[in-house]
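Dropping a structure here in structure tokens format, bear with me for questions.
For this depiction, one protein chain was excluded, whereas all remaining protein chains were kept in their positions.
Right, chain A next:
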Amino acid sequence: MRPYHLIPAVPALGLVLMPFLPFVNTDGLWFGLPRMLVWGAVWCVMCTPALLLTERLMNREEAEK
């Protein structure tokens, strides 16, 4: 297990915790959209940069080896 393995855990945690966060799982809107929808979409988008960063770190480690 390397530290970069944990980077994708951040958006994953954001998505899994979605229904338990009181400021997310409530009525009211953000940007005219349901809060859960905005929260879910943002963390979904964050998955890609998290994986890109992980891949870069993995490649760097492989190159160093």
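By definition in this document, a contact is a pair of C-beta atoms (placed from the backbone, for glycine too) under 8 Å apart; a residue touches a chain by one contact, two chains touch by 3 or more; residues count from 1.
In this section, contacts and distances are computed from a predicted model.
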Requested in this report: Quick one: find the hidden chain's UniProt protein name among "Carbohydrate ABC transporter membrane protein 1 (CUT1 family)", "NADH dehydrogenase subunit E", "Sulfate transport system permease protein CysW" or "Sodium:solute symporter family protein".
Outcome: "Sodium:solute symporter family protein"
Report task. Spell out the interface residues on chain A facing the chain that's missing from view. Result -> 5, 8, 11-12, 15-16, 18-20, 25-29, 31-37, 40-41, 43-45, 47-48, 50-52, 54-55
